[in-house]
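A single protein chain has been omitted from the complex, and every remaining protein chain is retained in its original position.
Chain nomenclature is as follows: A and B, assigned in order of appearance, with residue numbering initiated at 1 for each chain independently.
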Amino acid sequence: MGEGMNGTEPLVFPTRLLIPYTNYAGRVGSRFLREIRDHKRIMGMRCPQCERVYVPPRSTCYACFGQLDQWVEVGSTGTLVSFTEVHYGERFHPVAPPFMYGIVKLDGADTGLLHLLGEMDAGEVEIGMRLEAVFAQERKGSILDIEYFRPVAAGGDRGRSGGGR
Amino acid sequence: MGEGNGSEELLAVSYTLDLPFRYAAGPFLSRFYRELKEKGRLVANTCPQCGRLLFPPMIVCGRCHVRATEEFVELSATGTVLDYTVVLQPIQDPTTGKMREERYPHATILLDDGVSFTHRLKETDLAKLRAGMRVEGVFRDQGERQGHMTDILYFRTVED
Partner (left out) sequence: MANRVAIVGVGQTHHTAHRPDVNQVELMNEAVRAALRDADLSIKDVDAFLMGNMELFEGSYLVDMWAVDGIGSYMKPGAKITSGGTTGASLAIAAFEYAASGLFDIVLAVGFEKQEEGNTQAGIVAGSDPLWGRWIFTSSLGIFARTALEYMRRTGAREEHAAMLRVKADRCACRNPYAHLKLNLTMEDVLNSRMLVYPLRFLDMCPVSNGACALIVASEAVARRISDKPVWVADWVTVHDLEGSLMGAMPDVRTHEIAAAELYKRNQITDVRRDIDVAEIYEPSSWGELEWYELYHFCERGEAWKLAEKGTTDMEGEFPVNPSGGVVSTNPIGATAMIRIAEAALQVRGDAGTHQVTREVRTALATGWGGSDWTTMVLLKKSL
């Protein structure tokens, strides 16, 4: 900067973007949420050509572009594929830190579902461990109607650890 | 929330996106805001090639693609209204998440020095507003100025 700019301390302006949104789930997404809210049932969508089950359900198969309409109930138990622990807090986090979340492959699904992990310490978490969904007492039609996934109690697991084929 | 009933109930997810940002104004705009806050005046810099005043001051002339000067000129705060808008309905302000009611009409003001921008008009009686009217900026007192365009409260009508 030349002489004319000497001594000008740079200013920094803090500001926010605060905008309300309402995203429609669509027919397919609405059924997925309603089934969880009203029946504690997790539904997926099957592509008959690729023989894949998507959870959450989708209207189009990404691989073959088929239009999908085969609903399948998947279990509320599954296997942990991956996880992480969060030790810092942000306004947009669903819970206060420290917390854990992971990817759960539900029995019967070919995709993983990202969700919170609860009722376990970091030291107890193992990839491949069996988990079950805990549904919220008050359910409103959101993915947080599943409150978190917890370890299946010993002897209580009837699911398989394989995929959906 | 949902609409429809039974098996056709259609759901939606509502939320407020809440993201914090910190924007650096850069040396030229910082100087502009400091002049406004400390000296209660508007300044501009110029393009050495096309000669036009750059308002707000900036580092490059966007038309000529050359670096602008680092000399600042003070602008007279008197000008003419090119057009005005009366904001009848509150709008959603994305910086606060709240509805923003606007008491004052907005106008495109062409300062006598030749730069134009949007600001508020003091006159709220619609019958008295017209394109072409002469106005001058009313600045806040020094203690109240923050280094923002709201350091000018509004532009009041100058009687001929």
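Convention: a residue touches a chain if its C-beta (ideal position, glycine included) is under 8 Å from a C-beta of that chain, and two chains touch if they have at least 3 such contacts.
Note that the coordinates shown come from a computational prediction; the quantities given were computed from them, not determined experimentally.
Undergrad: Write out, one label after another, the shown chains that touch the chain missing from the document.
TA: A, B
Undergrad: Using the touch definition from the top, which of A:Arg27, A:Lys40 or A:Arg150 touches the missing chain?
TA: Of all options in A:Arg27, A:Lys40 or A:Arg150, contact with the hidden chain holds for A:Arg27.
Undergrad: If I consider the whole complex, including the chain that's not displayed, which of B:Asp93, B:Asp113 or B:Glu136 touches that chain?
TA: Counting the whole complex, the residue in contact with the absent chain is B:Asp93.
Undergrad: Residue by residue, what part of subunit A touches the chain that was omitted?
TA: 13, 15, 17, 19-29, 58-63, 65, 67
Undergrad: Considering the whole complex, not just the chains shown, which residues of subunit B touch the missing one?
TA: The list for subunit B reads 3-4, 10, 12, 17, 21, 23, 25, 29, 55-56, 62-63, 82-88, 91-95, 102, 106-108, 110, 115-120, 131, 148-150.
Everything below uses one rule, namely that only the chains that are shown with their structure count from here on.
Undergrad: Could you please state the distance in Å, as a whole number, between where the Cα atoms of subunit A are centred and where those of subunit B are centred?
TA: Comparing mean C-alpha positions, subunit B is 42 Å from subunit A.
Undergrad: Report the residues of subunit A in contact with subunit B in the complex, numbered from low to high.
TA: 1-5, 8-27, 29-31, 33-34, 91-92, 141-142
Undergrad: Considering the complex alone, what residue numbers of subunit B touch subunit A?
TA: 1-2, 7-31, 33-34, 69-72, 92, 94-98, 147
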